[in-house]
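First the structure, in the form of structure tokens, and then the observations on it.
One protein chain omitted, others in place.
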Amino acid sequence: MTRLKLGMVGGGQGAFIGGVHRIAARLDGKWDLVAGALSSDPDRAAASAVELGIAPERSYALYEEMAQAEAARPDGIDAVAIVTPNHVHAGPAVAFLNAGINVICDKPLAATAEQAAAIRAAAEASKARFFLTHNYTGYPLMRQARAMIARGALGRLRVIQAEYAQDWLAEETSNKQADWRTDPAQSGAGAIGDIGTHAFNLLSFVSGLEAEALMAELHSFVDGRRVDDNAHIMLRMAGGARGMLWASQVAVGNENALRLRIFGDKGGIEWAQENPNVMTVTRFGEPKQIITRGGAGLGEGAADGTRIPPGHPEGYLEGFANLYSDAADVIAGGSDGAYLPGLREGLDGMWFIAACQQSSAQGGVWVAR
Amino acid sequence: MTRLKLGMVGGGQGAFIGGVHRIAARLDGKWDLVAGALSSDPDRAAASAVELGIAPERSYALYEEMAQAEAARPDGIDAVAIVTPNHVHAGPAVAFLNAGINVICDKPLAATAEQAAAIRAAAEASKARFFLTHNYTGYPLMRQARAMIARGALGRLRVIQAEYAQDWLAEETSNKQADWRTDPAQSGAGAIGDIGTHAFNLLSFVSGLEAEALMAELHSFVDGRRVDDNAHIMLRMAGGARGMLWASQVAVGNENALRLRIFGDKGGIEWAQENPNVMTVTRFGEPKQIITRGGAGLGEGAADGTRIPPGHPEGYLEGFANLYSDAADVIAGGSDGAYLPGLREGLDGMWFIAACQQSSAQGGVWVAR
Amino acid sequence: MTRLKLGMVGGGQGAFIGGVHRIAARLDGKWDLVAGALSSDPDRAAASAVELGIAPERSYALYEEMAQAEAARPDGIDAVAIVTPNHVHAGPAVAFLNAGINVICDKPLAATAEQAAAIRAAAEASKARFFLTHNYTGYPLMRQARAMIARGALGRLRVIQAEYAQDWLAEETSNKQADWRTDPAQSGAGAIGDIGTHAFNLLSFVSGLEAEALMAELHSFVDGRRVDDNAHIMLRMAGGARGMLWASQVAVGNENALRLRIFGDKGGIEWAQENPNVMTVTRFGEPKQIITRGGAGLGEGAADGTRIPPGHPEGYLEGFANLYSDAADVIAGGSDGAYLPGLREGLDGMWFIAACQQSSAQGGVWVAR
Partner (left out) sequence: MTRLKLGMVGGGQGAFIGGVHRIAARLDGKWDLVAGALSSDPDRAAASAVELGIAPERSYALYEEMAQAEAARPDGIDAVAIVTPNHVHAGPAVAFLNAGINVICDKPLAATAEQAAAIRAAAEASKARFFLTHNYTGYPLMRQARAMIARGALGRLRVIQAEYAQDWLAEETSNKQADWRTDPAQSGAGAIGDIGTHAFNLLSFVSGLEAEALMAELHSFVDGRRVDDNAHIMLRMAGGARGMLWASQVAVGNENALRLRIFGDKGGIEWAQENPNVMTVTRFGEPKQIITRGGAGLGEGAADGTRIPPGHPEGYLEGFANLYSDAADVIAGGSDGAYLPGLREGLDGMWFIAACQQSSAQGGVWVAR
């Protein structure tokens, strides 16, 4: 297939997630990065473009300019990756959607409900597609789990236990990554936005169930912190299942411990992101099985997005790359992108954040959707 | 040391926990079982006594009779183990306490608040001691964890994640063990009483913190079940720590998965009962350490109650036996039994059960102590 | 059943394995310790007897005297446990076998071939039974594995990987346990005798195959050590399977890491002693299964010798106790003791030690049985 052309907003020198998006785009050879508005600082934007091999005339100072210029070029970009802090998602997303250019946006959708609404309006009015990189859905075993549950392998779902624990904000920290995440104006939320939305998205994706109500206790354990760094959340899911979600950035000893367990009346599964190539599956009354990415016992779902044989571990970047690969297939016309998160998932995440904040502010009450 | 003499109420043929108590009492050679009212069925009581080598004249049909007769004998029992269903704890406990005989009672304390109050009154009026077998506190690494936290190794505690998951009640089940546990009149509660109290006790024991309030969602997922089989609970602990507790008997793929994680501002620990000889400990900014029972890095707490070198696993029975061993030392006069759960822990558990039931019945509200 | 009466030779104050034997004998309530020649030091023997509740008239200074006196008593012991250093196995074993008293002897059989031959002659001439405590065969999952292999669950066996790694002798060490083990006159061998024989016995027990030849490299890595502290061994098994065995007491980071893996043309198993309640089983082309002691998927073998439900871990002492329990059943007449190691296994171990020493001394050559 012909490679698609990618642009990027944000992701200049010193950024983290921009580099991840670039590797993810590159990994399967379906995208070439050809344009960018890589930084709000013009010098950094230009220097970053040189480093990345972007031609000077396609390195833009402003994303608005980039959207218009690229839309006008015959060889304009097929999609733009938006990898800015949360409060700078809506501006470029609207600009590119309005210009008819597909958007691949980092999560969460936005820092405020107003920004989210603007994206929604633009997405609904545009012929272009809007993708949201809830990358953990790109792990083959999570797609396998979703498919297994959809065909009833676990029976009727009863209990969902999701958690996402880190410790890198256990103390007061100042660096480029920490600073915007702990500034409510830029992030809109703390742990619930940065990682809680991932866990919430993943449990929804895998279970196929929507949350009907939640109750949350948010805390800021580090003195002076202005956003939550620990969240305890209970969930009432459609169909009667009940869930717990724990998101923490102060859980000492956890690096990036996203874990999902789902139990139905016939079976249960367990998976942990830090060793993502294995998942345990138990059918009631039978021994627990270890399902591996690419190994025996796999069915629908997991074959997609696996590149190498079992026992050759794939990781975070490969999972992320599956979103870029799938998005390329959608844009090129060969796929409906059934697994790809988009606007709906982004709005779900915004509801999740707002409901958590409302519940906690009111002392821990249930908030319905 | 001279062996102490043990009596038992309950634990006849077909029972489960009675056999565990007997092994636990026997393991360290500090107790001889010499008397019993082993069953409310006189024939089964007598047959059980023969099997256990109890002399016929010390096999009693009624526990009241046993309490009086043993108290009157010059070689009467030093303690009685009460291993009956929850609603038959209070009767024998009061009888033996009134007779001045030490009581080792299975948990939870009782099936109702009235029964608990009766035990409390008797215990406070008696010179005899009252022990409650929250046996998971007997694991050496849990004692080590408690000691570490007490001396500040984790810093100020922030987050507690406790869970106790089983699956043996995932379907409608009928046998001696299941029947009384799922009859509210006999058990007083379902998963929260049977296993939730263990998790609650263990987190209190290790953290050294008291719960100030809780919020609970109790469910009965199996059709027709009259007690809870899944409980999602949030905890507000003294000093500002926050916790989650999940107790389930319908989590397919879990056998007896009691797990405890505690995080402070300086460190975190993780432990799982099914492989109880290891605990991971992380100090913030340092690599995670694997502490083993008996291995390098142990300090106060864990040396107590370990019999064999590291790498030679001790298990559930050894942890349970530590309670019997410690109780013998207290009764024989050589120890203050600092680690041993008793009346206070039993009343804590009754509060836990009642608060969970009240919170859930009112739709998931916070209930303060 | 009536309790049997046990005597003990060795195991006085300061000993290790004697205490393990006593707990193992006590755990299931089938034995009472009533006699002993607990130490070659008369004062220590007497003091140890008092501690253990042995009547003074049955605390003997000499094991020869004990054998004769106990044989003459109407209430004499049913069996004697021999828990002395290796070079003091043969003396008491012969004395008690000659006196018609059953023997439960710690492993390995002896320190020299001559001693082993003497035990063999006495055992073959006596009506009494001779048991050898290769205790790792007492783990329920090892019995399950043996039964699975015997009925062909793994197909024709191809490869056996056994290892037993410790690190407590990684440096020069002096204490009661280390001293006799590192004195060739008392032990007869180092790591190969102390732990290698366990691994060799276990792989033979589980596979059901006899070793036909071996090749060994023995080393003494610690300066001045007079026995081997690391052994690399290759095995040619009957029927064409091939094996490796590694025994080390200098493998830093290993506490008591006995591991066994066996592969046939239809399946494979893996088990590690430090978490003995789980075993993984794979049938070729199917997902790996986790089999638990007492859990789903168990068949013949494992039900024997399990006391408590799955998820309630049993450990080293319970496995050891299974040998005492089974021996009691054999002596009491209700069992043929099919799982119990005895003279044949002891002689196998002596061949193993001698062949390793011969192979290594000759520069690493193959030694046939």
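For clarity, chains are labelled A, B and C in written order, and residue numbers in each chain start from 1.
Keep this in mind: contacts are C-beta pairs under 8 Å (C-beta built on N, C-alpha and C of every residue); 3 or more make two chains touch, one makes a residue touch a chain.
From a predicted model like this one, the values you see are computed outputs, not experimental measurements.
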Sole residue of A:Thr84, A:Ser248 or A:Thr292 that reaches the chain not shown, by the stated touch rule
A:Thr292
Which one touches the absent chain: A:Glu65, A:Glu124 or A:Glu255?
A:Glu255
Among listed residues C:Asn102, C:Asn230 or C:Gln357, the absent chain is touched only by C:Asn230
For the chain left out of this view, which of A:Asn277, A:Asn322 or A:Gln357 touches it?
A:Asn277
Touching the absent chain when the full complex is considered, from A:Gly19, A:Gly155, A:Gly208 or A:Gly285:
A:Gly19
Had the left-out chain been drawn, it would touch chain C at residues 154, 158-159, 161, 163, 167, 170-171, 215, 217, 219, 221, 230, 232, 234, 236, 242-244, 246, 248, 250-254, 261, 263-270, 280-284, 288, 363-366
For chain A, residues touching the missing partner are 2-3, 16, 19-20, 22-23, 26-29, 52-53, 166, 168, 254-257, 273-277, 292, 295, 307-318
In the full complex, which bits of chain B touch the chain not displayed? Write them out.
280-281, 285-292, 295-297
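The rule is short, and it goes like this: only the chains that are shown with their structure count from here on.
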What is the distance, in whole Å, between the centres of chain A and chain B, each centre taken as the mean of its C-alpha atoms?
43
Separation of chain B from chain C, taking each centre as the mean of its C-alpha atoms, in whole Å:
35
Roughly how many whole angstrom separate the Cα centroids of chain A and chain C?
55
By the touch definition above, chain A meets two or more other chains at residues 280-281, 288
